[in-house]
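Please find one structure pasted underneath; my questions will follow.
Just one protein chain is left out here, and the rest sit where they should.
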Amino acid sequence: MKPVAAAVEPMGSPGLALRDEVTKVLPRISANAAATEQARSVHPENVALLRATGFLNAFQPALFGGLEVDIHTYGTILIDIAEACGSTAWAMGLLAQHSHMIGLMSPEAQHEIWDDNPDALASSSVAPFGTAEPVNGGVRLSGRFGWSSGCDHATWAILGFPQPDPLMGGKTGSHLAMVPLADGNTPGYTIDDDWQVAGLRGTGSKTLVVDDVFVPHYRIESLWGLRVGQSQGYGWHPGDIFCSSFSHYFACGFAATALGVARRLLDVYTERTKTRVRAYTGANVGEGAPAAMHLAESYHQLFGARSSLEADWRAIAARSRSGELPTPDEMAHWRANQAYVTKQAIAAADRLFTASGGTVWFDDQEMQRLWRDVKMTGAHTYSDYDVATQRHGRHLLGLEIDPALF
Amino acid sequence: MKPVAAAVEPMGSPGLALRDEVTKVLPRISANAAATEQARSVHPENVALLRATGFLNAFQPALFGGLEVDIHTYGTILIDIAEACGSTAWAMGLLAQHSHMIGLMSPEAQHEIWDDNPDALASSSVAPFGTAEPVNGGVRLSGRFGWSSGCDHATWAILGFPQPDPLMGGKTGSHLAMVPLADGNTPGYTIDDDWQVAGLRGTGSKTLVVDDVFVPHYRIESLWGLRVGQSQGYGWHPGDIFCSSFSHYFACGFAATALGVARRLLDVYTERTKTRVRAYTGANVGEGAPAAMHLAESYHQLFGARSSLEADWRAIAARSRSGELPTPDEMAHWRANQAYVTKQAIAAADRLFTASGGTVWFDDQEMQRLWRDVKMTGAHTYSDYDVATQRHGRHLLGLEIDPALF
Amino acid sequence: MKPVAAAVEPMGSPGLALRDEVTKVLPRISANAAATEQARSVHPENVALLRATGFLNAFQPALFGGLEVDIHTYGTILIDIAEACGSTAWAMGLLAQHSHMIGLMSPEAQHEIWDDNPDALASSSVAPFGTAEPVNGGVRLSGRFGWSSGCDHATWAILGFPQPDPLMGGKTGSHLAMVPLADGNTPGYTIDDDWQVAGLRGTGSKTLVVDDVFVPHYRIESLWGLRVGQSQGYGWHPGDIFCSSFSHYFACGFAATALGVARRLLDVYTERTKTRVRAYTGANVGEGAPAAMHLAESYHQLFGARSSLEADWRAIAARSRSGELPTPDEMAHWRANQAYVTKQAIAAADRLFTASGGTVWFDDQEMQRLWRDVKMTGAHTYSDYDVATQRHGRHLLGLEIDPALF
Partner (left out) sequence: MKPVAAAVEPMGSPGLALRDEVTKVLPRISANAAATEQARSVHPENVALLRATGFLNAFQPALFGGLEVDIHTYGTILIDIAEACGSTAWAMGLLAQHSHMIGLMSPEAQHEIWDDNPDALASSSVAPFGTAEPVNGGVRLSGRFGWSSGCDHATWAILGFPQPDPLMGGKTGSHLAMVPLADGNTPGYTIDDDWQVAGLRGTGSKTLVVDDVFVPHYRIESLWGLRVGQSQGYGWHPGDIFCSSFSHYFACGFAATALGVARRLLDVYTERTKTRVRAYTGANVGEGAPAAMHLAESYHQLFGARSSLEADWRAIAARSRSGELPTPDEMAHWRANQAYVTKQAIAAADRLFTASGGTVWFDDQEMQRLWRDVKMTGAHTYSDYDVATQRHGRHLLGLEIDPALF
């Protein structure tokens, strides 16, 4: 029994067929993990393999050839990919998840993106880093947009900027602009190769640079609108998964990546410990009680975390199928629990790494990379457990959410 | 959304009908909780109400009128009862669960127990406290058998003692003897009212005293045999739930009680915190970040614990339906994970109690009782997480389990 | 080496002589611990013994016969008393510590209290529970004042109420009134015997009731004034210990009690574990790795906590000797660190109690009382670590302290 095995098997094609296809390519993805880190960008073979399976089209509208996989199946596949390579899962997952968000945008935008290239992908930087000057028919956007995971493999970007939002009574709110990659005559964003970090290096989360580029209204959505079913394309696609807030689909990959990497670290720990001896005494480490106790506790921690994440995924899928948007209770719970899951995965992995002695600190040790990668999954804003508990706790107490807490 | 709501609804009558019946009597059970603690015995009204719902027959063989409810449904009902009264859930749960074990014993024993009184219940003390002298046709048993929860409401007892076990190649192993309550001419056990403790007082887990009582072979089972499908009555009842080791049914109530009590404590905390003010400053406690953060973290912790426990219950039920005994991997996982769930429930509850100031320490405060009760769920041998992690960790490492670890 | 042995021996008579005297009576105090809990009041013999040693005069001004012991010596003695009986240490410690506060009040008040009875003691309830009507020469005070530890053994009470404070620019601030025990013709407070709690029962922290009693100005001090060297009697006594804020002397007993009780629990755990066997297997618990690991970790945790508390006591004593009031950095640090020490003591004790199985839950087990007592030391407002970290953290960040956080 795998500690993070699916507690309840997700149901329904085309998800299961996709899962089978992805399973076949996992050994190659795993073999490219070190090279992905080295290159600070997902290995091209990994991208090509996942493209061939259909994974990158998992959340794309059927109208454009997408699979519209349910989120439970999608999430379990992503965990599998993260076991093979955390950076690949994080970056490719985000590209796939963005297609769900695009499916909520205006039909014009979707046709522009996918008519000629049904496999087009978008990376993102959704914090409101940009500045936008209102002009006739749209805005002129500028800014540096940090940490756009997977941008090397996309031709569009979803970029955040603030402006007054009619849906929020005119208060300033975040908006998202679809911008193409600059290409010869086409104005757009360029990539600043500045992703020099200690974890998830392979995600290639570089900075996108935009200098006074026009973005038409049909390629701009209010973040609030995307959350509450008031985006320009909401209701256009009949598929279940588009009857939803964008948030839970957009953000489902962070905790999944954390779980997958932690799961892999647990396996590496188990194999190492079976044969590990102490330098000073020659004693077998695995025969000692602490080695077993740490392993079991991390296993249980991962199992609990995964069980709860799958429970949420099932609930999100059920809510999408219900034809109604999620309730405030559901939104608050799903938002916060995924941060808890990430925190648990990190703690489980850190316990095992800490119990593994000095050898695992060498650069040629897989466990060292796994540990850095899983720790960094917690550094994303969406994984910030202090924010998550303040938001969710206040909700449970019936209090207003502090707007300083995103 | 309740933090410990069922992640996946359990299915199938007669479980759901039972759940509805139990739900109706929960307010009375809750109203009797303080009196149950005071009397150090489950309130007679609670026993009568649960009997009327059929709960006490949940795991009894259909042949004798039992419901043979699946374990997932049963467990969710037990959590609900524990929210109302932890002691009632613990003690009545054990009585109900013991009927599953009896269903694996010899047909002679089952007829003797249930033919005249289909509602007969047994309490237990399964540690090998007894001494048995082999005699013709059985043994003569003596001993003091501690902590027999719910014994005030039973007429039989399941009592442990060691003797050579042919199923274990003749090595000494634990055995269980069915002994009746002494009654006029009938020799049997008597009750020593010595349950003076700081938690779960209402379970009335008193000492049973046996002085040289004859027990025939057909009322003796090897503990090992009950675990591995080699008891005298294994295979006699066609119902799914009897295609199993006794262990997972017998022991399913400890973690369920912990979760239910912790869940109730979380609700009490939430309500208190909404209106709590600081003595020195008059400040509203709930408006402060720590109050919200503690609440959310305990909520997530309970949700994860419950999600994993339900996942295991579903797996146990599926294994029972499969017609095959559980694998060693499953046995090791289920045994250990329930201890982890209990530990999580205690931690979640302790966090909230600790954050509740001095007033909750008064004897008239429900939260104080809830805290003592949930802490004590961790004191059972089966909840010992040090034992659980050593056992499970060694299993995961492919090592033999130390027989000193039960 | 005792885990909470004094890291550096405190110096200077009369402290060391007092310590020797107290050491002699500890066995009697320990023998009275269960009776103290039962009576919900410190055993009269414990009071008499401590009085005879001079402990109750430790912080009393020399002018009235007090010993003016340095805080480091005092604290180490209090830890010793708490090892023998937590309730005695908490309650008798507060009575002794209050004499330091009285030593900062007006000479008139001190003469009134001690001239006729140099052994007079005061209990307290310093949260501003009272209401005061200004009248000529003072106020008329009314209110119910909760949790006045040791009140059975005192003839005065220090009671809190709010009124405008000239020292704070006229803003409302807490004040403390000295009120005598009602006695025949003397109006004063009466005791409501309502201390029915789950921990530190023996402190007898009952509610004091005051109904429209006149308190003259010379028996009223501003809490703020007592903190910053602006009380009516500040500077009157030449002894070192009165060159100080009242706070650190007043509050030094909470963490000391926690450490002493936890230390005793560690000893009980060590002795029990040496001979403890598992009910199911007969295995010796102490031979298992977890028993040793829990013991060592709790030992280290207590050693670190005590080392830091002693470091602070030495610093407080040195600051008193310096003739200058403490700096804001010192005040912030000492206030917060004692809450951390208490939290560590509780965690160390809870780890060992949790690892001790079910037997320790019985009412006749010392460990059970120790566990309840040490847990409750954390329920005092001054031990609230959420408040302590918010206050101290903001201070370290150079931010204002939120007045809602006392």
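Remarks
The first chain written gets the first letter, and so on, giving A, B and C; residue counts start at 1 in each chain.
Just so it is clear, a contact is a pair of C-beta atoms (placed from the backbone, for glycine too) under 8 Å apart; a residue touches a chain by one contact, two chains touch by 3 or more.
Source: prediction; values computed, not measured.
From the options A:Q97, A:S174, A:T273 or A:N337, the residue with contact to the chain not on display is A:S174.
Here one chain is not drawn; of C:Y340, C:F353 or C:W371, the residue touching it is C:Y340. Across C:F303, C:F353 or C:W371, the residue that sits in touch with the chain not pictured is C:F303. Although one chain is not drawn, the whole complex shows that of B:P290, B:G358 or B:G393 it is B:P290 that touches it. The chain omitted from view is touched by exactly one of A:N136, A:Q196 or A:T275, namely A:Q196. Among the residues C:P162, C:G239 or C:G286, only C:G286 touches the chain that is left out of the figure.
Mapped onto chain C, contacts with the missing chain fall at residues 1, 7-8, 270, 273-274, 286-287, 289, 291-297, 299-301, 303-305, 307-308, 310-311, 314-315, 327, 329-330, 333, 336-337, 340-341, 344, 386, 388-394, 396-399.
Summarising the interface, chain B meets the missing chain with residues 288-290, 293. Hidden from this view is one chain, which touches chain A at 127-129, 146-147, 174, 196-199, 278-281, 283, 288, 290, 350, 354-355, 357-358, 360-364, 368, 372, 375-376, 378-381, 384, 386, 390, 403-406.
One rule holds in what follows: only the chains that are shown with their structure count from here on.
Per-pair tallies of C-beta contacts place A-B first.
Averaging Cα coordinates per chain places chain A and chain B 40 Å apart.
Residues of chain B in contact with two or more other chains: 386, 390.
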